[in-house]
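For this depiction, one protein chain was excluded, whereas all remaining protein chains were kept in their positions.
After this line comes subunit A, so read on.
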Amino acid sequence: MDDAETLVQLRRLALLVAQGVPPEEVFAAVCKEIWRHFGGSTARLFRYELDGTVTLLANEGTTGPHVRVGERWEGYPPAGLTASVQRTGKIGRINDFRELPGGQKYADEGLISAVGMPIHANGRLWGMIAVGSSEGRLPDDTEARMAAFTELCAIAVANAQSRAELVSSRARLVAAADEARRQIERDLHDGAQQRLVALALRLRSVTDADGAAEVAADLMTVIDELRELSRGIHPAVLSDSGLRPALRALARRSPLPVEIDVRLDARLPSAVEIGVYYVVSEVLTNAVKHANATVVLVEVSVGEDVLELCVRDDGVGGADPSRGSGLVGLTDRIAALGGTIEVASPPGGGTTITCRVPV
């Protein structure tokens, strides 16, 4: 295959990604181009998931009962390509599946040899592209040829995925903002506004000082309610005095003991201050709601050009973002600031949320 044709192939992929087609289509197209490019019998694209499982994203060529696109790739032998690339993050090769322990099902599909290339994206092992041959041993230059071509394909694949993630995170952010406004309207309407209407009616029938005193006392509770509500919309102390006093105020209001260590000299961009504030606020709420914790630690420090936040509770662990909207919302919010957030929550081992945001 010559360079001109390679360029045509890559251009096709780049166009697909630019059009924003669903990632599944890009995965299938990439797989097909690789299969074509190497004239092999089989090409396969896998993704290594964060929980250690593997998903088969696309398949072209030979197949068998274990080949189920879009599903978990299971029962792969420890010395096979999937496992070795996952373990080492490096290129792997099988010269003869018939000699690989546990490799019989691949031999049964008609495969003899295969080469697997790792795909790295965003600083981690993202997946693997594998090319297989039924003819015999893949030529020695396969690795070198694959390295150049798959690197470009990997970019297409990773871009397609991050683009899809971006689209859904953007939609979630907008939906969360809309929902928050709806909630504020409801709280205002069902709470303070109704109370004030009732008080206005009562004032019209007040005839003595006692009645007036009652109305005045009720007005105080409405004022308290409004103060709580406006703090929920945006804490004033955060905008006028910054993160440290705002976090200390959050900690004081929490029913759990909170130890707080904010090492911070200057004010930060307000988007960052607000983002960090909401992370701490949600995580404290979670610790109270779910963790059965006895204490929560909050640490904030600012390095060269990154803010680091760590919130840790000593509770039951087992936090799972897919069970609610709070943690997913934080991930979206921090991602929008160009930052990252990690949730470590082993069962019985407490919950630690680590967050890094560029400043």
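We adopt the following convention: a contact is a pair of C-beta atoms (placed from the backbone, for glycine too) under 8 Å apart; a residue touches a chain by one contact, two chains touch by 3 or more; residues count from 1.
The definition used in the following text is that contacts and distances are computed from a predicted model.
One chain of the complex is hidden; its UniProt record names it "Response regulator receiver domain-containing protein", one of "Pimeloyl-CoA dehydrogenase small subunit", "ATP-binding cassette domain-containing protein", "Response regulator receiver domain-containing protein" or "Tryptophan synthase alpha chain". Contact with the omitted chain, checked across A:Thr6, A:Ser162 or A:Gln193, is made by A:Gln193.
Of the listed residues A:Arg36, A:Arg202 or A:Arg356, the one in contact with the hidden chain in the full complex is A:Arg202. One chain is missing from the display, and on subunit A it is touched by residues 189-190, 193-195, 197-202, 204-205.
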